[in-house]
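Notes follow once the structure below has been shown.
Shown here: the complex without one of its protein chains, the others still in place.
Naming follows writing order (A, B and C), and every chain is counted from residue 1.
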Amino acid sequence: MTGGLETVELTKSFGGVTAIDAATVAFQPGKVNALIGPNGSGKTTFFNCVTGMIRPDSGRVRYRDHDITGRAPHRIARAGIGRSFQLCRVFPRMTVLDNLLVAVRAGGLRSSRNRAEMERARGWLTRVGIDHLEHAEARNLSWGQQKLLELAGVLMADPETILLDEPAGGVNPALIDRIGALVRELNAEGRTFLIVEHNMDMVMSLCDHVVVFDRGRPIAQGPPAAVKSDPRVLEAYLGV
Amino acid sequence: MNATRRVQSGIVAGAVATALVLSGCGADGGSDDSSDDPIVIGISLPLTGDFSEPGKGVQRGYEAWAKVVNDSGGLLGRKVELKILDDQSNADRVVSDYEQLLGKDSVDLVFGPFSTRLVVPSARVAEEYGMLFVEPAGAAKAVFEQGFKNLFYAAPAVANDHYNHLAERILAMPDGQRPKTAAYAAMDDPFAQGTAYGLKEKLEKAGIKTVVNEVYPPNTTDFGSIAAKIASSKADMVVGGSQYQDGVNLIVALQQLNYQPKLAAFSTAPTEPEFAKAIGNKTEGVLSPTGYTQDAKFPSNVEFVKKYTAQFGTPPEEDQANGYTTGQVVAAAVKAVGCAEQGDCQKKLVEWVRKNEVETVVGPLSWDDKGRPKGAHMIQQWIGGEIQIVLPEDVKEADFIYPKPKW
Amino acid sequence: MPSGALLFQSLILGVLLGGLYALLAAGLTLYFGIMRVVMIAHSAFLILAAYLAWYFHERTGLDPLLSLLVTVPLFFGAGVAMQRLLLARLRPMTLTMMSVLLTFSVALAIEGTLGYVFTGTQRRVRLGYSGASLEFFGARIAVVKLIAFLLAAAAMLALYLLMKRSRFGQALRATIQHKDAAQLVGIDTDRIAGYGFGLGLATAAIGGTALALDSTIYPSLHWHWIGPLMAIIVVGGLGSVPGAAIAAMVLGVLQAVLQIPFGTTWAQTVFYLALFATLAIRPQGFFGGRLAQRF
Partner (left out) sequence: MRNASSRVLRLAALAVGAALVLSFPSLAPNPYILSAGVIIANYAVLSTAWNFVGGFTGYISLGHGALFGLGAYGTGLLVVRAGAPSFVALFAAAAIVALLAVPIGFAALRVRGASFVIVSIALVLILLLVFQSWASFTGGSNGLVVPRPFPGLLRPEHHAVFFYLFAVLLAAALLTWWLIDRSWFGLGLKAIREDEDKAQALGTPTFAYKLIVFVVSATFTALSGGLYALWFGDLDPIFQFSILTGAYMVLMALLGGVRHLFGPLVGALVVGYALEYFKLEYGNTPLHLVATGLLLGVVVLFMPDGVIPAFTSLYRRFFGPAESSIREVTAAELRAPTGVPR
């Protein structure tokens, strides 16, 4: 598989501060990629540029050999890139089921109570293990449940490539394992992952390919083991 | 979900029901006109909002009239009773006010509200209830172009004729001293514009050049730029189509620019009691048209001024007089026709008013087929810190001063 | 073709007016910077201050400027209270929208109360020097307008120094630029926000007094002000105080000059045209202000 998600000379700065600095990165399609780096190294901004939430100052974003730079977020989403948000975001005053149905590619005045889609949604809820909460309003869910709901929502859009921003952020160990297992299964089904994560154990155990960011540019990439022992990485993290 | 929906529709049905019930309660049966209970007169006035000051003036005029009538035994042997509502200077309210007075409280007669803006909508309500509608304030051209059959303006002249005497006087001047250029500034209000443009037409016909012609919205508070235009045009005369405060502001702004015209005329503002103090007593030579003077010798006016002053402590101004006049006109019709209730009686009243002349505190009034009075306003001028009538010649208290001394 | 003298005169009037706009817009944009709040009631407080100045003058006969000694601290307190007791209660998620409604309701309440207490009558402070003016290169400057302008200018300068020089100012700017970061470095952003609000209302107090010197006031006058002010802060870039000041000057002068060919009413539309142009061409505003895009 060639031509996954890649960026060329991607640059974005706010006021004087350069968040991403001519970052050229290629992620491995069909694999679980990780994007790590110290706080403020531009990981989330990178996500936002890739998914069209912010327009980069210069540089290109390419996906499956198409230039998607500066496209509207919903068009990028429809091109097959799904994402979750740092500090998980769900639609608080909508039911769990509706949270998923939003991701359905359908518009117009036909009723959204569509049997087939509802079944598909229930399928994903069962998969992440919150199907018993179908009718609950999302805001009544616990943090962990919301994390799972957000993941299910992303999956409902059926993307080939999934960007997860700190999936393990603030959830208990049991749940981390559950999410990890889920990622592995989905990857086995042929979905590519790009994960920003601070939990090193998760990264090391889960990922095939790791990219390390520092000051808005990649400073190292490769398999977990190699990256772990890379002096530049240690410097970046520990400031040695 | 279902629970939610059921509750919703329940609430709606309930709300509709209550609204109906409540509104039902709101309705009390109108007064049945047996000859001993009072004649109720419905009025809506702007007691708050933009027109509240003149509105209150008119109110006092009405009250004074009611007192005078009742003290002398009432109308047709029945006491008169005023039912006054506040329309907050708002057209939607003025309409629902008259709707309420005629539809709900079924009053016997109605008097008009204040300001052209409000007269037109309320006149239509009266028209559609077939009521006689005498009003103290709708002086602008537009009022009489709506094809109302029942409307009469209870003052000597419509806005556009207010300056007639001044126009004649100016045009009578020898070419040497007659002003050659004029600047006009009028509030974007049918009445105020009417006065200024009435004069403008006449002067332009006579070849007096218009060098500035400004219109400003009613809410304008900064007159610097308008004044700047007028001042730099060096016009020989300035005419202000003003209500009260805007006139004051414009004059102050002109004085700030040290503009000294040969003639300065403003509607309404200079006749208000506060005027001199408001512009720091620099009033010398300012002209203003007025439909009323306390010193007028008409018999009913002497009584009016005496009783009004007794009742309110201060002598009446133009607004009060207009209110009082309205009362006089309706009273005259009621006396002549001998009835006062809704229905056919109103037709007779309208007929009578159209055909006859009425003696009032502003002199004898009569109307054309559109309800326009057939008179003109007097012209007053500030002389030696006092405002005095200078035109027309036959009623003047002092001589017309021209060119105007510096202010 | 307007004469040069008239043009010059209008320019001066524009600058004098722009000064007042600048001060008030600064306050309005300050609230937004601090809390992402569009403070509809700003101009209502402006009119309230003007009424207090007028009432003070009517009662005591002293110069209305002295009323500042009362109104400024009073309004500062009111601002802090308003931020703490009302705006702080709103859900962050819907803060911007709901705060608009909340401040709108405050504006209505103020307008209604003023109308109830002082009636709808137009009021104007009567000063001995109302009509006085100075000669300035052939143009004339009304003394009252000049005082109002100087007052506004002084207030702006004070605000500037406060923001740039004082520790409070630093904290305030930090809060405006990046709230979370400010919290991280140990700034109590809530307290700062409260004071910032107080500061905003203080500008309204000063502006109101300046306004009362040379203008008529009536309860519903604030609608006449809020429109231009909001346009100014968008053009200047939401949350940017210098941006607001510049935009205010530019638009103020523009309005005064445009009055020569188009007349007062049409000239007022310049603010809204500028507003729409800004949003269509450059939503983040023309003079700095990165916030606008996101809000």
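To be clear about the criterion, contacts are C-beta pairs under 8 Å (C-beta built on N, C-alpha and C of every residue); 3 or more make two chains touch, one makes a residue touch a chain.
The shown structure was predicted, so the numbers you read here are calculated from the model rather than taken from an experiment.
Taking the complete complex into account, the chain left out of view touches A, B, C.
Contact with the undisplayed chain is limited, among C:Phe32, C:Phe75 or C:Phe286, to C:Phe32. Residue A:Met94 is the one among A:Met94, A:Met118, A:Met204 or A:Ile219 that touches the chain not shown. From the options B:Asp92, B:Asp344 or B:Asp399, the residue with contact to the chain not on display is B:Asp92.
Although one chain is not displayed, its contacts with chain A can still be listed: residues 51, 53, 72-74, 77-78, 82-83, 85, 87, 89-94, 98, 101-113, 132-133, 135-136, 140-145, 153-154, 156-157, 166, 169-172, 174-175, 198.
Touch with the hidden chain on the side of chain B covers residues 2-13, 15-17, 19-20, 22-24, 26-27, 30, 47-49, 85-86, 88, 90-93, 95-96, 99-100, 102-104, 116-117, 120-121, 124-125, 128-129, 140, 142, 146, 188-190, 215, 217-218. Take chain C: the residues that touch the chain left off the picture are 32, 36, 38, 40, 86, 89-91, 94, 96-98, 100-102, 104-113, 115-116, 120, 219, 223, 226-227, 230-231, 234, 238, 263, 265-266, 268-269, 271-272, 275-276, 279-280, 283, 292-295.
We adopt the following convention: only the chains that are shown with their structure count from here on.
Using CA-based centroids throughout, the chain positioned farthest away from chain A is B.
Chain C has its Cα centroid 37 Å from the Cα centroid of chain B.
Inter-chain spacing, taken between the CA centroids of chain A and chain B, is 72 Å. Centre to centre, using the average C-alpha position, chain A and chain C are separated by 45 Å. Among the residues of chain C, none is in touch with two or more other chains. Chain C contributes residues 3, 5-6, 9-10, 13, 16-17, 115, 119-122, 124, 126-128, 130-133, 140, 142, 144-145, 215-218, 220-221, 224, 256, 259-260, 263-265, 267-268 to its touches with chain B in the complex.
By the touch criterion stated above, chain B contacts chain C in their complex at residues 48-50, 52-53, 89, 188, 214-217, 219-222, 224-226, 228-229, 231-232, 244-246, 248-249, 252-253, 255-258, 277-280, 282.
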